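Just one protein chain is left out here, and the rest sit where they should.
Chains: A, B, C, D and E, in written order; residue numbering restarts at 1 for each.
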Amino acid sequence: MPTFSPTGSVRAVPPTRNLSELRGPDIASAIGSDSIMVQPLGAIEQHGPHLPFNTDLLIAERVATDAVSRVGRELDVWLLPPLAYTKSNEHAWAPGTIWLSATTLLAVLDDIGRCIAETRARKLVFFNGHGGNSALVGVANREIRLAHGLMTFLTHPGVPADQGGSSPESELGMGIHGGTDETSIMLHLAPELVDMDAATRNVPEHLADNRYVRFGGRVGFGWLSNDFGATGHIGDPTAATPERGAELYEGAVAAFCEALAEVRAFEFQP
Amino acid sequence: MPTFSPTGSVRAVPPTRNLSELRGPDIASAIGSDSIMVQPLGAIEQHGPHLPFNTDLLIAERVATDAVSRVGRELDVWLLPPLAYTKSNEHAWAPGTIWLSATTLLAVLDDIGRCIAETRARKLVFFNGHGGNSALVGVANREIRLAHGLMTFLTHPGVPADQGGSSPESELGMGIHGGTDETSIMLHLAPELVDMDAATRNVPEHLADNRYVRFGGRVGFGWLSNDFGATGHIGDPTAATPERGAELYEGAVAAFCEALAEVRAFEFQP
Amino acid sequence: MPTFSPTGSVRAVPPTRNLSELRGPDIASAIGSDSIMVQPLGAIEQHGPHLPFNTDLLIAERVATDAVSRVGRELDVWLLPPLAYTKSNEHAWAPGTIWLSATTLLAVLDDIGRCIAETRARKLVFFNGHGGNSALVGVANREIRLAHGLMTFLTHPGVPADQGGSSPESELGMGIHGGTDETSIMLHLAPELVDMDAATRNVPEHLADNRYVRFGGRVGFGWLSNDFGATGHIGDPTAATPERGAELYEGAVAAFCEALAEVRAFEFQP
Amino acid sequence: MPTFSPTGSVRAVPPTRNLSELRGPDIASAIGSDSIMVQPLGAIEQHGPHLPFNTDLLIAERVATDAVSRVGRELDVWLLPPLAYTKSNEHAWAPGTIWLSATTLLAVLDDIGRCIAETRARKLVFFNGHGGNSALVGVANREIRLAHGLMTFLTHPGVPADQGGSSPESELGMGIHGGTDETSIMLHLAPELVDMDAATRNVPEHLADNRYVRFGGRVGFGWLSNDFGATGHIGDPTAATPERGAELYEGAVAAFCEALAEVRAFEFQP
Amino acid sequence: MPTFSPTGSVRAVPPTRNLSELRGPDIASAIGSDSIMVQPLGAIEQHGPHLPFNTDLLIAERVATDAVSRVGRELDVWLLPPLAYTKSNEHAWAPGTIWLSATTLLAVLDDIGRCIAETRARKLVFFNGHGGNSALVGVANREIRLAHGLMTFLTHPGVPADQGGSSPESELGMGIHGGTDETSIMLHLAPELVDMDAATRNVPEHLADNRYVRFGGRVGFGWLSNDFGATGHIGDPTAATPERGAELYEGAVAAFCEALAEVRAFEFQP
Partner (left out) sequence: MPTFSPTGSVRAVPPTRNLSELRGPDIASAIGSDSIMVQPLGAIEQHGPHLPFNTDLLIAERVATDAVSRVGRELDVWLLPPLAYTKSNEHAWAPGTIWLSATTLLAVLDDIGRCIAETRARKLVFFNGHGGNSALVGVANREIRLAHGLMTFLTHPGVPADQGGSSPESELGMGIHGGTDETSIMLHLAPELVDMDAATRNVPEHLADNRYVRFGGRVGFGWLSNDFGATGHIGDPTAATPERGAELYEGAVAAFCEALAEVRAFEFQP
């Protein structure tokens, strides 16, 4: 993909969709007003006794990478290096969890937005593997839009069960963290990191009787993962299978590809 | 309701459900581990040419006051004075909007949580009239739970249309701000502040074609209210009626009463 | 009061002096370079065993409302919704007190100044019912003038006894908090919230012997309200009467009206 | 003054009243619960065309040093090194002014309080040569008392004219900055730094007609020193004389000595 | 490596040296008081026209991974996921650079330290690929030691040329950024990302005449990478070879392995 540098000489932009693999002058050639930046957000946080700390990071990074490799060239999408550490303070009680405070993460996201706004790109997509980040990234998206003028987006590998997404029946809609779906995807992506022998069902069933105060209900509530028991996960990983994981994973990649196409076409006032 | 003070003398707690109308020593008598604090959140922000800046404040305060007057004594609910100013930076472009920055509001909410935790109350409910606050209060609820140990809740007079709530058909699900429902409630509560002559339908119809990038869709996005046109509202206020408003209002009060009953019964591990 | 909008059409600005009851486009019509914004500051803080937590809020709000209703139209004064929570950390020891930290309140005041500066108004008056805020608002007034260019003012319903104001003889000049005058005003405004049976005289008499280190003396000092005893008030509420309160209240309203006239005429270099 | 170290050996504490001239283990010997710490606060800010930038620093440091040398041993007072830079943002327009922001200075003062609280001393006196600091130090004094438990005090070489102090008649009470008194003291202390040829009278006479909005009046206001003209001072330095300066200086030292005696005796509940 | 869980059951800790691949309960088994945490620090910043933005990230991550795979089990070393974004504000002028502000990065590092201190590990090593971070990490290391009690360390793949390291003669000791050595390592690790055709020598030769003000000299100075020309690198990449890179790389891995052995043995007071 030869392009012309400002000095007129032909410059070969490397055949990559990773922004960080470009070289300084490539930015002027490669990044334009239609370019879309994708910032994966992971987490290093306890996921119960059966899943590794890097579950959210691994899923977000893998889905994002696959999606960008499928549609990146066509839609002019660029992948940024993932944030491994985000806001996981619901797991602050669990050693091994490494989390940024809310104000730290807000500052990090603002810094990223400020820098992307220095390029010609106008669109920044946070691809968030950790549901605990959603509210804060929602805040940041408006902050960045106002402060730096970017169009900002937030989406997930799958809609979190407490944010409108579905969850298998055995979980009563509460596959919030380390449940059937997340465990299934991990069995598909990295079975060697999953310990199904340690998997147990942990569902706060009494919440299902509530009409208002429930996950995704009309009354939200602040919770910590040990509020619901000592294992740290919420959901039913025992029902997980790699087949289900493969299906969910493929759905996530496909959905993100479609979403990116919409992001590409998106204008506030077309 | 005579109670006994620590010194043994009988002390009359005033017959109020407003915490701020108590006197110093009343706290020890009146506030216990079952008490629920309700903090209304309003906003002073432009609501289009037809609604006043204090729309969200007025609705939140009125619904909260009515609900607490209905069930406050029974459920041991206490009303706090409303926050008029919150995070309305999507309307920063509109003179007359008075808004706190995200970090300021986070600090304010944390200060409130810190103070409530000095009483014996364990439950704090944010009753939020401004959808633009929801993400940030969601963040704060976890911060307060972790830092101050309270059980924290967030609910609204009505579920915002971009947060899972419904919206009349003429709005294509986009009665986000100053639309049919909000205008109807204002026609019911304070018709003298509504200028129906100035009401126009302003719906970004092209968003309805999107599967992902839409209000309440799988891809969230950061927006400012002038991204969708100069009038500053999003929705169809022309369809508003006081009758609809009365119905919505009564529904909001009733729903909040029911929600408070669930909050009262709520325990993480009953 | 019909005014002309920028587009030339006649637009009726509502007959209110509450800024927050205006609608978006009214700002351009109603607020001009002579407009004065009045921001009442209250407090929710213990006021001894005889007065309610909202004493400062109630007094500031009532005086400000009455004054603006008298002279608002003539002097082009606009009332903002009061801040209920301010800096009451001298009462941090008393459950039920809800206070913002110094840095939070500085941020809140700066946010307000920033927003008012978006209108055409040039003058912002903080009407402060809580003496414990005075120093911080003094700081903020300069910050806002420098950062946002507004002319900023600070005044009180009555001059606080430790800031140059008078105090009945029985208080030895120390009617700082919940004393004769404040209690009298409350007996006038809201007698149902006052418990005169619980009122006791609490005056740190030994301070009267000091020449320097005394309230309002040449040597200021940092104090907490429980430094002077467990009741939390400083002064002599037993001498309070509703008649005295009525007189003080009327004096406060009248003085604020006169002060607003001077604010209206004020220019740094006329 | 031989004292015993924890190890039992006799240790000679140096005959100094400057805390910073002690050596590490001296603290345990020399500083006790009756010790008073004096922190001078200066400023480096324009003082009009006739006075140097370090006017406030020089006066505060000299008065404090003289007072401590007179009564330090008797009253157990210790002098800290002065802060040259404080909050002078009213002179931000004038190159050569070096000022800390309000939040920076609050942090500096809190850091000082935190450190003094690590010693056995319980009393910290800010001796403030710059009236523009008074409000902020007033805030800090309460912050430090609450956070670190110290008793905190604030006083000045002379009561500032806008904070209740007097000012010669020719200044109409407005010798705020670089006026008769301050210039006189400088003629006494450092005549070589004063340029009387450049001294002019600069008094905003129209403020004298105000009943409320005036320096030290019932309505405070935020001002910058160039709000009142380009010279940057406010007052009448032309009336200054070294004799008046000598008298004022001696009065300042004497008053601070007396004030320190009261500080020494001060207890909240003796 | 079977270990015993607190409940006595045998639990297999996965054969990984990546902390984030462990599962929640593994922490108690796997991390002890001798464990060493290694946090790689990269950067996404312009590296001249010949090297990619991720140069520092790639080198730090590769060296750290290789070293830990060699000695991790023996020395009980655990690898953390790298920070891609750090403090690169010397390249703020160059679009594509993504950098955290100094205060943001300080907060991130403190957050990491706080979390590691929740495990039983006592030692945290920052392995820093970006010389521009060294000063700030030096600050953080003391902050973390004081606030969280960890022993903290900082080292680099190679000693930066401006921090005491050597640099080839053709660079006059100024191979600061994108010079011979860094380019050589990249030719070894990722030649496909290097564009040697774009490599030019850019050495500010006049600095070599200075005795004090020079890179690594007795007088440090604040610089931005475009202070020395528009290309953004400082050094002589034209002299780079993959052979040199291989040698430097192997030296870096070996040195880090040796350094980790010393870290393992390190005690302040053995």
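Throughout what follows, contacts are C-beta pairs under 8 Å (C-beta built on N, C-alpha and C of every residue); 3 or more make two chains touch, one makes a residue touch a chain.
None of these values were measured; they are calculated from a predicted model.
A.B. asks: Counting the whole assembly, list the visible chains that the omitted chain makes contact with.
C.D. replies: In the entire complex, chains touched by the missing one are D, E.
A.B. asks: Would you indicate which residue among E:Asn54, E:Thr152, E:Ser167 or E:Ser184 is in contact with the undisplayed chain?
C.D. replies: That would be E:Thr152, which touches the missing chain.
A.B. asks: Among the options E:Ser29, E:Thr55 or E:Asn141, which residue touches the chain absent from this view?
C.D. replies: Missing-chain contact among the listed residues: E:Asn141.
A.B. asks: Touching the left-out chain: which of D:Val38, D:Leu100, D:Leu136 or D:Ala255?
C.D. replies: For the chain that is not drawn, the touching residue is D:Leu100.
A.B. asks: With the missing chain put back, one of D:Ile116, D:Ile144, D:Met174 or D:Leu187 would touch it. Which one?
C.D. replies: If we include the chain that is not displayed, D:Ile116 is the one touching it.
A.B. asks: Using the document's contact rule, name the residues of chain D that touch the chain not shown here.
C.D. replies: Given the touch definition above, chain D has residues 11-12, 14, 18-28, 31, 44, 46-54, 57, 80-85, 92, 94-101, 103-104, 107-108, 111-112, 115-116, 118-120, 192-193, 195, 198, 231-232 touching the missing chain.
A.B. asks: For chain E, which residues reach the chain that was dropped from this view?
C.D. replies: 87, 89-90, 92, 102-103, 106, 125, 132, 134-136, 138-146, 151-156, 159, 164, 204, 206, 210-213, 216, 218-224, 227-229, 255, 258-259, 262-263, 266, 268-270
Assume only the chains that are shown with their structure count from here on.
A.B. asks: Among A-B, B-C or A-E, which pair gives essentially the same interface as C-D, with more than half of the residue-number contact pairs in common?
C.D. replies: Answer for C-D: the repeating interface is A-B.
A.B. asks: Centre to centre, by mean C-alpha position, how many angstrom separate chain A and chain B?
C.D. replies: Chain A and chain B have C-alpha centres separated by 29 Å.
A.B. asks: Residue numbers in chain B touching 2 or more other chains?
C.D. replies: 92, 103
A.B. asks: In graph terms, with chains as vertices and touches as edges, which category applies: line, ring, star, complete, or other?
C.D. replies: Drawn as a graph, the chains make an open path, so a line.
A.B. asks: If we use the touch criterion from the header, which chain pairs count as touching?
C.D. replies: Result of the pairwise touch check is A-B, A-E, B-C, C-D.
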